[in-house]
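Left out: one protein chain. Kept in place: all the others.
Up next is subunit A:
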């Protein structure tokens, strides 16, 4: 890119920055402005509001906060409010990975460690622009490539990750299952399937074989748009490799059939035995600092802490005696279902900690409308977010990563210590303190001296975490679960059991997922001819509430990115504002031209919702298993504005 092009990169924008909340805020009705209140008053109001709706209560826990906070939050929902309606934003990203992995292997974590990717032979990056979204993970990938690994990128966009690939497979959005099935069929037909592993450790192979049989390379080429030879090359490289890593991100999960997509990828690892060994495995790259930990701590509607199933009577009994309570013997509502229940009027009060669903949910206008229907909303956050603006009570909290002690769990299941480095502003208080204050007002006196006390309670009920004392976490710079023993460390990879000769030690066999291709719900047609997909940029993060505050030289605000051919077809130029319309909403955004896109494919981010609310366009078509919406596939059209308003202050 020459200097002139670079200079037009930015336009003058006044980015919205958020100021820390320093005092509790309350109001008597939503029409009034907030007024500052004492902690006493705010907590009393919050407790009364929640209490009033026992039986119609939901808890949004926070995938950004510590494990300890998530443990206490889910305990609040289950013990104080007697409900399993607790969930977090893992629902909008990687819930399908957890659902898919646990269906196949009985455990919802990525199976490998970062270091292993440096010592593998083939790396497949599927629906993942890790170079931008997970830059330090990608450094491990680059080490692997420099050690001789071949990397394949499967992504509709020719991303900066794809620039490092042996081969880029630019498939059409939402055709991941045809691609995976064609790879599976090719592996079987070329005699490259790992027959011994399939017989010993898997089930349902014959059914899988019949399922993928129609997906010839030429049919896959028609459906995915990727040349048959390229699909064949990937199939052979993956199957012939001594070790191979299959990594994915939201390109796989943010679809209406996200769990099916994940199952289709897992099938490939079962077919070739690329799981349960050093250097061979499956690696879903998580999007939030503690989205793994939030689920591990039971801040999800179907699992108790330590990933123990609520439907299992023995697990329930253990927690019932530990907590002296009765646990509802059924799954709670997930985030998606809670939003539907708001509409139906069966969910009336929500306690939302550190989440911003007013801007992060697909079809955000609908999400806001639904939250307005709540009878009572208490938001606990460090900023007055768009979600907090809808609340009745706002409680100022601390920033988990820099103002509290605790732990978080990363994508390789490594539990690491978080430490307090700065003092929180004003009257802001730690999440755990606030939750305990509310619990006390509702009849449950919980006494935790510090975060370590919470952690030790969790260790006593979760065998996978039992061996991780704070002391050991410090000593080893974090420990990966499972860690049942206080003396030993487990291997860096999961499911080594699948390779055991003894069937009892091998345990449950891993079933192939029998999943069918199902194209995106939001079809393109003459009226909405362009496929819009969404994603992240390097220097920004989610709804931008945090990342908007530092002066990144790379940031240029929101654009709708088109390929040069489409820009020419619609007669639009860089910086020209256009109307972008989907079946749900319409926004105005300036145009950017990106040669990594193809005709009919547009790209936007969700980083600048206060400038361009991209999620007004996205569709709330949800994965029936995991509840994740199809952020990655909307149908849109681009229209020139009546009077072409090229942004004049382009510099």
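In the analysis below, a residue touches a chain if its C-beta (ideal position, glycine included) is under 8 Å from a C-beta of that chain, and two chains touch if they have at least 3 such contacts; residues count from 1.
FYI, contacts and distances are computed from a predicted model.
Student: Quick one: find the hidden chain's UniProt protein name among "PadR family transcriptional regulator", "NADH dehydrogenase", "FtsX-like permease family protein" or "Ferrous iron transport protein B".
Tutor: "NADH dehydrogenase"
Student: Considering the complete complex, identify which of A:51, A:115 or A:594 is in touch with the unshown chain.
Tutor: From the options A:51, A:115 or A:594, the contact with the absent chain belongs to A:115.
Student: Just to verify: which one of A:287, A:535 or A:557 makes contact with the chain not shown?
Tutor: A:287
Student: For a quick check of understanding: of A:158, A:189, A:417 or A:583, which residue touches the chain that isn't displayed?
Tutor: In the full complex, the listed residue that touches the missing chain is A:417.
Student: Just name the one of A:190, A:402 or A:508 that touches the chain not displayed here.
Tutor: Of the listed residues, the one touching the omitted chain is A:402.
Student: Among A:59, A:101, A:458 or A:545, which one is in touch with the chain left out?
Tutor: Candidates A:59, A:101, A:458 or A:545; residue touching the omitted chain: A:545.
Student: By the contact definition given up top, give the residues of subunit A that touch the hidden chain.
Tutor: Output for subunit A: 3, 6-7, 17-20, 22, 64, 114-115, 119, 133-137, 139, 142, 146, 164, 242-243, 277-280, 285-292, 382-383, 399-403, 408-412, 414, 416-423, 425-426, 477-478, 491, 499, 538-539, 541, 545-554.
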